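One protein chain is absent from this view; the other protein chains keep their places.
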Amino acid sequence: MTNAILTGLMLGGMYALIAMGLTLQYGVARIMNLSYGEVLIAAAFGAQGLFTGWALSPFAGLAFVIPVAFLLNLAIYRVLLSPLVRRARTRDALEVDSILATFGLAFILQGIMLSMFGGAYYSYSYLASPVHLFGETIAANRLAALAVCILLGGSLYLALTQTRGGTAIRAVAVDPAAAQLVAIDVARTAAFTFALGGALVASAGVLISTFLTFSATSGVVFTMKALIVVVMGGVGNMLGCLVAGLLLGVSEALVASLIDPGLTLAVNFALFLVVLLVKPAGLFGRASR
Amino acid sequence: MTAPLPVLAVEGLTRAFGGLVAVNNLALEIGRGEILGLLGPNGSGKTTALNLMSGALRPDAGTIRLMGCDIAGLPPYRIARLGLTRTFQLVRVLDGMDCRENVMAGLVFGRPHLAAVDINARTATLLQRVGLGGQEARLACELTYIDRKRLELARALAPAPDLLLLDEWLAGLNPSELVSGIDLIRSLRDDGITIVLVEHVMRAVRALCDRCVVMSGGRKIAEGVTGSVLADKAVVEAYLGGIAADA
Partner (left out) sequence: MNARLATFALLTAAGLSLMAMVPYLANAYWLALGISLLQYTVLATAWGLFSGPTRYVSLATTAFFGVGAYTVAVLGEALPWPVVLAVAAMLGAALAVLVGLSTLRLSGVYFVIFTFGLAELIRQLVVWFEVNKSHVLGRYVFVPVTQALIYWQLLALAAAVFALGWLIARSRLGFALRIIGEDETVATHCGINTTIAKVTLFVISATVMTLVGAVMAPRWTYIEPSIAFNAMISFQVLIMALLGGAHRLWGPVLGAVPLTLLFELLSANFPNTFTIILGCIFLVIVYLLPRGVVGLIERRRETSVPVQRRLPA
């Protein structure tokens, strides 16, 4: 039971970090990015390659993966997505367009990874020594990953709430039209935030690769979980992300240990549905009618 | 002799967005065939009040009686079927459809007792009525701004409503359009339609409204016959001398 809760909290922290990037991309850049999980897996493959090829520790690998992911996501936004933003007449139209475009991107990324790595599961052994905590045994890599996760999530939260740039980003999230009026470059902020979200999910991918097995096709599961966390927490809401992520992680771990590991997604969805029915705008969102 | 039932009677109507109370304990009454002006500076809660009456928003508290029947909190489609229709501050027409279909949209789902009317004839009459005669086949997206407003009005008139809510329907019209717009609304009243008119154009308010209710910060600050309400000191202050003075 304690172990399940610890595992759940750890998973949940990871989900929160993953979802933070998506909530930025969706809340600020207004792009519902369904290729999100594929970016995560690509980063995991990157970390794995760096580790097995050049014996580079995944945490050092972050220094390489984060800027690359940032630039690639910036390019994706500039080339593929900003034309959609410009042509969209309504927010709904942009939503449908971005859903379809990023689905396309997801399949292309997945196809490329499939042809490079095949369908097999990958993992590598890094910091796998056991650590004792609260009378339970936990692998050191999980703890290290959680620590980095908290560091990244925490600094992002501070950056968003305490800096001028962060305030601009939050302003665009609340009301792009009004943000424009106070001399915020909305288009640039959106592009930057999209790239930032991409860098964030890539770093999550690197962290996850240290303790989970992954394959070219496992991205979609992460996309699903990130989506659920974002919606549950309320779009664009960082604290909501954290709470929803932890909720999801703990409930999942509890069900896996008490009932059946095969039911994790079912649990996610049950939670998701309950939240949607009771509070359609998310746990921390505002009512709309 | 009992007083005739008001078409609309609102009491204690309240709605907050987070900490902001957009409509605060609003009360008003409209008799049959009356045009009631709902005035107030920007952000005073006029549109929100209309949204509450038409069901687009759910009130936090208060009653809204349409012909004596409490409609507070009902979904918009039920309120529409009970005989209350509206236009929107930012005009909303069905862009991909032609004018005939736009009017039909208001006609065929609105009120059960209209099921038997000749839809084509009534649509033509309504378009004629708002000044779009013979434009049945024009796509709504091809219309000019004023014609879009006319089309929206025709849609709202289609189900022969007991009460019509107009949210700044006259805003943004040029002087000659304004004159014809005022005439049009007056003719609706002459046909016995009861109207709530949210408006900033004071010329229109003076020309059309029998009585006015003035809101500021979500509260009703004045109510009465148009001329005296517009001269009221609190009202002039609420508008900061701006709009009321130039009219």
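Note that the chains are named A and B in the order they appear, and that numbering of residues resets to 1 at the start of each chain.
Note that a contact is a pair of C-beta atoms (placed from the backbone, for glycine too) under 8 Å apart; a residue touches a chain by one contact, two chains touch by 3 or more.
Note that the structure is predicted; figures quoted are calculated from it, not measured.
S.K.: Write down which of A:41, A:84 or A:152 is the residue touching the left-out chain.
M.R.: Of the listed residues, the one touching the omitted chain is A:84.
S.K.: Just to verify: which one of A:114, A:187 or A:212 makes contact with the chain not shown?
M.R.: A:114
S.K.: In the whole complex, not just what's shown, which of B:95, B:183 or B:237 touches the removed chain?
M.R.: B:95
S.K.: Using the document's definition of touch, tell me which of A:19, A:32 or A:202 contacts the absent chain.
M.R.: A:32
S.K.: Considering the whole complex, not just the chains shown, which residues of chain B touch the missing one?
M.R.: 54-56, 75-77, 80-81, 85-86, 88, 92-98, 100-101, 104-106, 108-111, 136-137, 139, 155, 159
S.K.: Just checking the interface: what residues of chain A touch the absent partner chain?
M.R.: 32, 80, 83-84, 92, 95-97, 99-101, 103-112, 114-115, 220, 224, 227-228, 231, 260, 262-266, 268-269, 272-273, 276-277, 280
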